[in-house]
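A protein chain is absent from this complex, but the other protein chains hold their places.
As written, the chain order gives the labels A, B and C, with residue 1 at the start of each chain.
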């Protein structure tokens, strides 16, 4: 399979509303899916929203090469995502995909995935991929409240799932970084993959540095193109300003200027 | 009943697709309809069309005070009208209405209504109104082709209907102004009401002048507001530049600078 | 309840929401839609010395997130305004500001002098920026020395609040703002329309009778915000900000950039009730952010 970017009209197979703020779009590709790696994302064209001019980036949540479908997990933030939430089976969504680099295949089996908010999106696909490589990660997911806890059975297929909620209505109360599994003298992980709000990723990065654990994060940024030509999405790294949509979205924390 | 302009969300009762280019929106008002006069129009807010910024003007096609509904007859021209054609029962359409002046009640019973294209829209309501005042007009309607001939039974309730089509596939072949009823030495009408493309109205006006027949036309123009404040929609009259949306859309041809 | 009032050169506005000249008629067309008493003020359509027919039609073209107009100062002249319009609108419970235009310094002065006599008009807005009249606004609004001159001459005869409305079609908006402040302006209004053009590709013709026209609406908001911000840092008089304001969020952006009051223009065409909604929603914003007075937001953009 070729790793080639394409622009395609995908057909909405179903829209699964997980809760008031989150939904899944299952999309059928018109031709054979290209090879997609965990951590890669797509740029979705929102139609019918007068205030949405540019495409919107979403991680690939899962891929089914057999059925030629992929899923996006979307959190409703503003007008663009609200319009996407109105899509119904049979509607069309134009995507550019797959974009960006990917999480790396770790050389260890002691792997932790940490996700928060819509940052959980790429982790399902990553967990699946790790399983295919005989790695059964621990998966730590942070949600606002019990109502938003979702897809736990899905994640559980690929590893042990731990949950935190801000209000303690499910799992441990607090932030992901406060979860007991990370509050030990030495944590049982040699590699962490993290995706979520900036503050969360920075907290996890500090912890990883403290424990000298290798860690990759998937950054967000403001994107105009998503395929490397506008230079709007840069982040400072050891090589200067790099594009989050091309050299990223996944970066090893040691390459970032976060210390 | 008060003649007052209002801004209202109306509910779509049904969308009747007459042919590929024309449809009727039947709309239910949320509160008692204000008094609406024949020739008045509404300004419709098109949502979900990124290229449609301003409202779109449409004549009131008919009014049912009993059921508190009104109808618009719309011809698909560009993105705005295309989006309106997608409206379904239960959807909402925001209107400002009723706007503009109206056709006058004639002092004669020998009345001809002439309409072409989407200019037929206000004539149904006018015919209804004339009937209520014991006038049974002759109604001459011009269409492109037989496929677009529609609502003849509706018009027939209020007067005798004559039809022309550009291609002769229904009624007389040719333009409305070429219809035999107008090709006589003296035409049997003392008052003409006309609405349609500019060229058509000017041809009818020339004919009316020739026969010394009184004639009112309903003008189109480019409108930004529709209620008299932007001065974008003026037409030259005997009183200088007048607003088509306030002093019009209906003008007696003698007041226009068409000669 | 937060304090929504603002003050421009001693003139009290019950809230910062006013309406832009040329988009609000003389206010009375809006009586069917809103209670004018809920607005901080209204800026009525441009008044010139003599009757003007304005430009030929078509005068309007829709553009992406905006519109072009080439109305061209159509009005019946200052006499007619004082005799026919003023009596009709003088008792509105809001500040009535008259937009004063002209083709010569003398015409500006003549109109300002006449408006000065109208007891219930507490201020004027000198429109030195209308891009539509050939012998008119453009030059005054783009050459600082001329802007200073026309402002200074009007200042001599006009005793109440004098605002000057600037054109955005200039290399340096701050130079123009400084120029009119030097001429004696109490406040500056910005921005007027950007000069633009629309073409009908099918007919291969310009859409407007005048070929070019003034661009307004959300499309110009980023430019307007930038100019308000630049002028706020450059001069020390209050700013009335406008350009593409469609809702309270937009309005607050202008206030944060440095505007003391804002004007709602093109948005009135799409929703004639929007100005009052904006005033309500600004209040809601203040409550939500626990801000006691809207005046605390003026120029309060955090740039550290």
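A few notes on this one:
Convention: a contact is a pair of C-beta atoms (placed from the backbone, for glycine too) under 8 Å apart; a residue touches a chain by one contact, two chains touch by 3 or more.
A quick note: this is a predicted structure, and the numbers were derived from the prediction, not measured.
Taking every chain of the complex into account, the absent chain touches A, C. Remark: the omitted chain is touched by one listed residue; of A:48, A:174, A:197 or A:228 this is A:228.
Check A:13, A:28 or A:54 against the missing chain and you find that the one touching it is A:54.
Residue-wise, the contact with the chain that is not shown comes from C:229, picked out of C:140, C:158, C:229 or C:269.
Considering the whole complex, the residue from C:60, C:73, C:194 or C:237 that touches the absent chain is C:194. Interface residues of chain C facing the missing partner chain: 61, 63-66, 68, 142, 169-171, 194-199, 201, 203-206, 211-212, 215, 217-223, 225-226, 229, 244, 249, 252-253, 256-257, 285, 297, 300-303. Considering the complete assembly, chain A touches the hidden chain via residues 4-7, 45, 51-55, 96, 221-235, 240-241.
The working rule: only the chains that are shown with their structure count from here on.
Comparing the centres of all chains, each the average of its CA atoms, the largest separation from chain C belongs to A. Of all chains displayed, C has the C-alpha centre closest to the centre of the whole protein C-alpha set. Centroid to centroid, with C-alpha atoms defining each point, chain B and chain C lie 36 Å apart.
Chain A and chain C, compared by their mean Cα positions, are separated by 47 Å. With centres set at the average Cα position, the gap from chain A to chain B is 55 Å. Each of the following residues of chain C touches two or more other chains: 65. Looking at chain A, residues 50 sit in touch with two or more other chains.
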